[in-house]
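See below for the structure under consideration.
Here the complex is missing one protein chain, while the rest keep their positions.
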Amino acid sequence: MGAVAALAVAIPLVAAAAIAATGQLLPPRVHDAAAIAAAATTAALTFVLVARTGGPRVVEWFGGWTPRHDNVAIGIDFAVDRFGAGIAALAAVLVTAALVYSWSFFEEGGHFFPVLVLLFLGGMVGFALTGDLFNWFVFFELMGVAAYALTAYQVDETGPIQGAFNFTVTNSIGGFMVLAGIGLLYGRTGALNLAQIGRQLDERPPDGLVVAAFTLVAVGFLVKAAAVPFHWWLADAHAVAPAPVCVLFSGVMVELGVFAFARLYWTAFEGTLGEHDLRPVVLGLGALTALVGAVLCVLQRHLKRLLAYSTISHVGIFLLGVGLLSGDGLAGAGVYALAHGLAKGSLFLVAGILINRHGTPDELLLRGRAVGSRGAALVYAAGGLALVGPPFLGVFLGKSLLEDGALEEGQSWVVVTAIVASVLTAGAVLRAGARIFLGWGVGADPLLSPEPEEVEPLERESPQRTVLVAVAGILVVGSLALGLAPGLAPRAKAGAEQFRDRHAYVDEVLEAKRVEAKPLGGHHTKPESIVLGLVTLGGALAVCAWGLRGHPLPRIAVAPLDRLRALHSGAIGDYVAWMVFGTAALGGLVTLAAR
Amino acid sequence: MSHAPYVVAAWLFLAGIYGVVTSRNMIHLAVCMAVTQSSTYVLLLAIGYVDGGTAPIYRDIPVGTKVVDPVVPALVLTDIVVSVTLTALVLTLASRAHASKGTMDPDALPELKG
Amino acid sequence: MIPLQIVSFALVTITGTAVVLTRDPLRQAVVNGFFGLTLVVLFLVLQAPDVAISAIVVESVAFPLILLVAVANERRREGEP
Partner (left out) sequence: MTRPARLGLFGVGALGLAALLVRAVGGLHGFGGYPGPYGFVLAQAALGERHAANIVASVVYDYRALDTMGEELILFAAVTGVALLLRQQSPERAARREDAVRSDAVRFFGLGAVGAAALLGLLTIAYGYVTPGGGFQGGVFVAATFALVWAAGSYRLFHHLTPEPLVDLAEGLGAGGFVVIGLVGLIASGSLFENFLPLGTINTLLSGGQIALLNWAAGLEVAAATTLLFAKFLEDVMVPEEEEKPA
C-alpha cells in the first residue's frame, strides 16, 4: 500500500517531465491526452488509498529507512490517513477535470499548461501525505512555484503579472516563516519527523520557542489558506488566473492550507499547547475570515473576484470547524471542504465559459447576456444551491456536522457566524447568476467595486461549449450528491478521530504498531440542522433579492464598507505589512493563551 | 553572546521584510526577498554547528572525528535552490511588468483593487 | 565562538542590511554580490563546504540575471524623454 502512496506523487511528476522533454517533438494533443491519463491514474491511486484507510495509517518510509531502534526517524515518511488521502483525491479529481476542460478551453499555449498543472498536482499530493516537516516545506514550494506560474498564464495583460507577483511574494514570505519555524523546532528537538517532534514536545510547558515555532509555521500555512489578515493575494490571483486554474486554487489549494494547519496542531503541538486553550484564538481567526470574506464577496461585480472572496469566507468556516478542536468540528470541516471544492470548481468553470464567450467577467455588463445558455445556467444554479446547502444537498452534511460540533462544545455563536457567512456569500453568488442568466435586477449598483476597464463585451462562439458545461456539470452533481452520500458522516467522524489521535500517530509512524480504528458509529441528522438549512436557503434568497435591487443601504453603513474595500489596495507593501502585523498578533495571542 | 548568531538570523529576516514592504522597485524587492530567505540559511547552519567540529566528509579525517550536523547543510542546499527559483520568477515578472506598464514600482500597478 | 566566526557573522549582518538599504537596483546588485561573498565565508567557517560551493554557483547565476534585468531597466528609463 505504501507503494501506491509513492506512485501517487511520482506519476504526475514523471509525466510532467516527459511532456516537457518532448515539448517540441510531439503534437500538443498527445501531451494533453498524456496529462489527462496521468491525472486520472493519480486519481485512481488516491481512491485506492481512500478505500484502504479504514484501518491503521499507511506508513511508507522512502529509501527503506525505517526509524532506528531508539525511535529516531532518519528518513522521510508518508503517513496516510483518511483525511490526507481524501484531500489528495480531491486534488487529483479537480486536476483531471481542469485538464479535460482546458483541452477545449485554451486555443493555444503549448505544453506549459499540462506540465505545470501536473507539477502542481504532484506537489499537492505530496503536501497532503507527507509526515516530515521539511519535506512539507519542499512540497509547499513545489505547489507554490507551479501555482505562481499558472496565475500569470495569460501573460499578455498586466493584471495577471500583478496578481502573480502579489501571490508569489506573499506566499514566498509565508514559506520563509515556515522555514524559520522548522529551524527553531529542529534546534529544540533535533528532529524533522512530525511524530518525533510531537513526542519530544509532548507534556512540556510551551515556552517562547514553542509558541514562536508554532506561530511561524502556522502563519505560513494560513497564508496559503488565505485566512484574514493573510488573505490579500487570493482575490488578486483568482481574478487573473485562467478559470481551470482557479478551480484548483479555490477547490483544493487553500483547503490544503487549513488541512496543514490542523495537521501541524494535532501531530506536533497538541501535546504541549493542548493543555492550554487555543480555541478562542483559532475560532476568532475563523470568524474574522468568514465575515470579512463574506462582506467583500457581496461587494464584488467581477465574477471571479466574487467567487474568490466567497472562498475566503469558506476558509473562515473551515477554520471555525477546526478551531472547535473537536472530532465533530473537524469532521464537519472536512466534509464541508469536499462539497465546497466540487461546487466552487463548477462555478469557476461556468465563469470561465462566460468570460471566454462574452469577453468580460463583469456582472453588470454581463446582465442578461447569457439568457440563452440553459446548460450553463443550470450548472451555475446548482453550484449556488450546493453552496447554500439546503437539507440533504451539497454542503449540508458538512455544515450540519459542524453545527453539531459547535453546539456540543457550547459555542452557539459559531453556528450563527457560519450561517451569516454562507447566507451572504451564497446570496451574492445567486445574485450574480440571476443577473447574468436571467437578466433580473437593476443595471447599476454603486455599492459594487468599480471595475478599472468597462469595455463593451465581445461576443465569441467557442465551439466545444458542451464539453465545458459537461465537466462543470459532473463536478456539481458530485457536490450535490455529497449531501446524501450514505456512510460519509460516520466515516468522516472516524477519520477525524484518527486525525486527532496523536498517540496512535506516534505509535504507527515511529514504532510500526498497528492501531486498529474504532468501529464506525452512526449519524442522525438532527431536526435543528434541517431548520438551519432552510434558514440559510431563505437568507440567501433574501440577500440575492436585496442585491438585485441594488443593495439599498443607509448611507451610514456605506462608509465603513468603502474603508474595508480600500484596504485591498493591490499594493504588495501593504499586504506584507499586514502579514507581519498578523504574525505578531497571532504570536501574541498564542503567547497569552499558553501562559 | 552564545545566542548572537540566532539574533543575526532574526535581524536579517526582519531587515529583508522591511525592504520588501518599503520597496519602490521590483528588482530591489526580489533581492530583499533573497535576503529574507538567507536568514534561514544562517539560522539552520548556526543551529547545526558543533564547537570544534569539522565538515562531515570522511575523506581526509578518521572515522569518529567530531563533525557538525550533516542534516542542516542538506536542508540549506534545498533552501538555496528554492531561493534562486523564486528570484528568477520574481525578476521575470518584474521584467514583464516593465515591458507592459513601463514601471517596476509595485505601488504603480493599479489594476487589482477592492 | 572563535573570532573568525564573530567577524563572519558581523560581516553578514552589515552587508545584508546594506543590501536592503541600497535602493538603486544596479548598485544593489553589486552590494548583493558582496553579501553573497560574506555568506560564502560564513558557510566555510561553519564547516559547510557543500553549502559554500552552492552559494558561489548560485551567486554566479543570480548575479548576472539580476544585473541583466537591472541594466535593461536602467537603459529603458534613460530612453524615456
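The letters A, B and C name the chains in turn, as written, and every chain counts its residues from 1.
To be clear about the criterion, a residue touches a chain if its C-beta (ideal position, glycine included) is under 8 Å from a C-beta of that chain, and two chains touch if they have at least 3 such contacts.
Bear in mind that the values here come from a model prediction, so they are computed numbers and not experimental data.
Student: Would you list the chains present here that the left-out chain is in contact with?
Tutor: In the entire complex, chains touched by the missing one are A, B, C.
Student: Touching the absent chain in the whole complex: find that residue among A:Ala191, A:Leu401 or A:Ala517.
Tutor: Missing-chain contact among the listed residues: A:Ala191.
Student: Write the list of chain A residues that the hidden chain touches.
Tutor: 2-3, 6-7, 10, 13-14, 16-25, 60-65, 68, 70, 72-76, 110, 112, 115-116, 119, 122-123, 126, 134-135, 138-139, 141-142, 145-146, 148-149, 152-153, 155-156, 180, 184, 186-188, 190-192, 207-213, 215, 567, 569, 571, 573-574, 576-585, 587-588, 591
Student: Which positions on chain B touch the chain that was left off?
Tutor: Listed in rising order, the touching residues are 2-7, 9-10, 13-14, 17-18, 21-22, 46-52, 55-59, 63, 67-75, 77-78, 81-82, 84-86, 88-89, 91-93, 95-96, 99.
Student: If you put the missing chain back, which residues of chain C would it touch?
Tutor: Contact residues on chain C toward the absent chain are 1, 49-50, 52-54, 57-58, 60-61, 64-65, 68-69, 71-72, 75-76, 79.
The criterion applied here is as follows: only the chains that are shown with their structure count from here on.
Student: Chain contact topology under the given definition, line, ring, star, complete or other?
Tutor: Line.
Student: I'd like the Å distance between the centres of chain A and chain C, where a centre is the mean of that chain's Cα atoms.
Tutor: One centre to the other, that is 37 Å.
Student: Based only on mean CA positions, could you tell me how far chain A sits from chain B in angstrom?
Tutor: About 28 Å separates the centre of chain A from that of chain B.
Student: Residues touching two or more other chains, restricted to chain B: which are they?
Tutor: 39, 72, 94
Student: Scan chain A for residues touching two or more other chains and write them down.
Tutor: none
Student: In the complex formed with chain B, which residues of chain C make contact?
Tutor: 1, 5, 9, 12-13, 16-17, 19-23, 25, 28-29, 32, 35, 39, 42-43, 46-51, 54-55, 58, 61-62, 65-66, 69-70, 72-73, 76, 80
Student: Where on chain B does chain A make contact in their complex?
Tutor: 9, 13, 17, 20-23, 26, 29, 33, 36-37, 39-40, 43-44, 47-48, 71-72, 75, 78-79, 82, 85-86, 89-90, 93-94, 96-97, 100-101, 106-107, 109-114
Student: Write out the stretch or stretches of chain B touching chain C in their complex.
Tutor: Residues in contact with chain C: 1-2, 4-5, 8, 11-12, 15-16, 18-19, 24-25, 27-28, 30-32, 34-35, 38-39, 41-42, 45-46, 49, 53-55, 57, 67-68, 72-73, 76-77, 80-81, 83-84, 87-88, 91, 94-95, 98, 102, 104.
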